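Let me begin by handing over the structure; questions about it come next.
Of the protein chains in this complex, one is absent; all others appear in place.
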């Protein structure tokens, strides 16, 4: 019997999960701070309940058969008990029902996430609108461009609380994933197609984000902060950046595109080129002054030489 | 590996290549191998179709493909499939000379096909600047066609090997099986070509 208890211990742990999480805000996914994360949280809890039920049934049966038929001289041994159509149909139908119960809210949430969440507050300048931010992942940093405000930040973004924010995601080089667990689930960034992610924060606060798709040496440091501020603070911040921060020059922008980790920073403007959301290959073609057509081979060769300095194995320090 | 009861019983009624258990097993195995090949080509077709529009400013299918050489390749390969079928007929009639003759014609046609295809590739590369690394579309094109071409070339080498064995040993259960299997392979490549003709060239001309 003692053996049995050790066997089922992990299961008990898992069942206790909702209890533990109720009193901890360290578990980001279970601590939703916006409508997107909340809808996912509800789905998670619903699935957890259903799945705990399944696990409970399996464990009860498991413990029962081992306790009853695991003894040296157990009674009731019946080698002819080799099938039972009715029972088998029952445990075929029950999983089907559970799947339906899970699939319906899954599909509903899936479609709902395509639309912006309902706004609860908006800054004066954005009245009735949503905020759009163009996000570009670069090895190993995040660039946030505000196309309407014409400002750019690195490794952090300020958003107005209560306003739906449309993140348009791009990758400059490697694929990454944009994830702010307290505000909502992630989405990949890719070089050849822009992605869309709606997020919204309920109230002002700082929310940790990180890349969740491995992209090389500096991947672990590819973190950022989403700072939600109330409407006035957001407008003030935009004005402050516009007046007090330096402009991002073309050279400065190109420097940001090199593989490296950098500190959070903000710029009052960005070069025109940044709006094109070029990927690394396109940028190199542009630099070489050729159209993409003839350049492909050239671009690759150049790449090899360039990356040797940054990615070469061994001999360089650890960041 | 023992001759099973079944094959012993039916030995007289079965074609020679199926007459031993070993031959029977290998032919079944070869069919399964062809199924795997089908998935392999299916994946390459899928890749090609996904990348078809990714010309990256380079030539597209419409610019590139010419009807003449492609029709020539198609006819040559179809005829070779027919001659290969005739070789299997001769095999069934236990006519070693006929079998060898038709197989030789088959590989000659195969060589013509490979030559035409190589010339087609050369034309694209030399005159249009269309190479493997020009665009994703061309990568997909050259690898799909190239894989098929490599299969045909390998088939030619294989048939030559079988011809040597047929000449030395005549038609035995083992050589019969080999000749039969290479026939399956050859017909399979012909079917793949028909798909290439449709999915690559016909859609290329239409688009």
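The letters A and B name the chains in turn, as written, and every chain counts its residues from 1.
Note that in this section contacts are C-beta pairs under 8 Å (C-beta built on N, C-alpha and C of every residue); 3 or more make two chains touch, one makes a residue touch a chain.
In this section, contacts and distances are computed from a predicted model.
Chemist: With one chain of the assembly withheld, which option in "Glycerol 3-phosphate dehydrogenase (Quinone) subunit B", "HD superfamily phosphohydrolase", "Quinol oxidase subunit 1" or "Sugar ABC transporter permease" matches that chain's UniProt protein name?
Modeler: Result for the unshown chain: "Quinol oxidase subunit 1".
Chemist: Going by the stated contact criterion, tell me the shown chains that border the hidden chain.
Modeler: Taking every chain of the complex into account, the missing one touches A, B.
Chemist: Among B:86, B:114, B:136 or B:152, which residue is in contact with the omitted chain in the full complex?
Modeler: B:136
Chemist: On chain B, where is the contact patch with the chain that was removed from view?
Modeler: 1-3, 5, 24-26, 28-29, 32-33, 35-37, 39-40, 43-44, 47, 50-51, 54-56, 58, 132-137, 139-140, 142-143, 157-158, 161-162, 164-165, 169, 174, 178
Chemist: Need a quick check: the contact residues on chain A for the chain that isn't drawn.
Modeler: With respect to the unshown chain, the touching residues of chain A are 3, 6-11, 13-14, 17, 20-21, 24, 26-30, 37, 39-40, 43-44, 47-48, 51, 54-55, 58-59, 61-62, 65-66, 69-70, 74, 76-79, 81-84, 87-88, 91-92, 94-96, 98-99, 102-103, 106-107, 109-111, 113-114, 139, 173-175, 177, 179, 181, 184-188, 190-193, 195-196, 208, 210-220, 279-282, 284-285, 292, 295-297, 299-300, 303-304, 307-308, 311-315, 318-319.
Going forward, only the chains that are shown with their structure count from here on.
Chemist: Where the centres are mean C-alpha positions, what is the separation of chain A from chain B, in Å?
Modeler: 47
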